[in-house]
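Just one protein chain is left out here, and the rest sit where they should.
After this line comes chain A, so read on.
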Amino acid sequence: MEAVRKVEGRAYPWGAKNIDTDIIIPAHWLKTTTREGLGKGAFESVRAQPGNVFDDERYAGSPVLVAGDNFGCGSSREHAAWALADLGIKAVIAPSFSDIFSGNAFKNGIVPVVLPQDAVDRLVEVARTDEITVDLETMTVTTPFQDRFPFELDAFRRQCLMEGLDEIGMTLAQDTAISKFESGMAQSRPWIAVETANEGTALEATGRT
């Protein structure tokens, strides 16, 4: 993953609430077996409406999206994060995010920035005319008008973003600890290991499925 330290540029001034991942990328775009090229399906139903922010030339290619409460709710599809990344979005600012989406965003180098509603309202206003800066060093969102909104990120996730770390590689370095846990589990919860997996049997009992 590419390291992210600062995101600066124009921003889509959207602010819509409860944007679910079906809106970010509808299901018929999920039939792909790669992570690339989903930008063209992003916000399809929104872009079908005239005057939408995503087709407004002023905001074309913006690296920041200013959104509303509960952004990324619904389906766990990581395709939503891939679609945003493919559009060139590197930070989303909203009053809150769904838990699954924010995890997916981090893993794709997109910073989910949580700010209070009044700060988000102000940024929607600024974004119509000017650039916004999200800085992971100083943990602030700033504007050319001296606005300065501090935000918080989980320390580990911030480090992963800033250093572009490979999480799987890091976890595999803990292999000894995982193996030790598995040995302990084989003693304390031996039923966890599945012995009859996929043996081709089906349950036959009246009224049960």
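Definition applied: a residue touches a chain if its C-beta (ideal position, glycine included) is under 8 Å from a C-beta of that chain, and two chains touch if they have at least 3 such contacts; residues count from 1.
Here is the rule we use: contacts and distances are computed from a predicted model.
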Omitted chain (choose from "3-isopropylmalate dehydratase large subunit", "Iron ABC transporter permease", "Nitric oxide reductase subunit B" or "Spore germination protein") - UniProt protein name: "3-isopropylmalate dehydratase large subunit"
Among A:G9, A:P26 or A:G39, residue touching the chain not depicted: A:P26
Residue ranges of chain A at the interface with the undisplayed chain: 17-18, 20, 22-23, 26-28, 30-35, 44-45, 48, 68-70, 73-78, 81, 96-100, 103-104, 107-108, 154-156, 167-168, 171-172, 174, 177-178, 181-182, 185, 189-199, 201-203, 205, 207-209
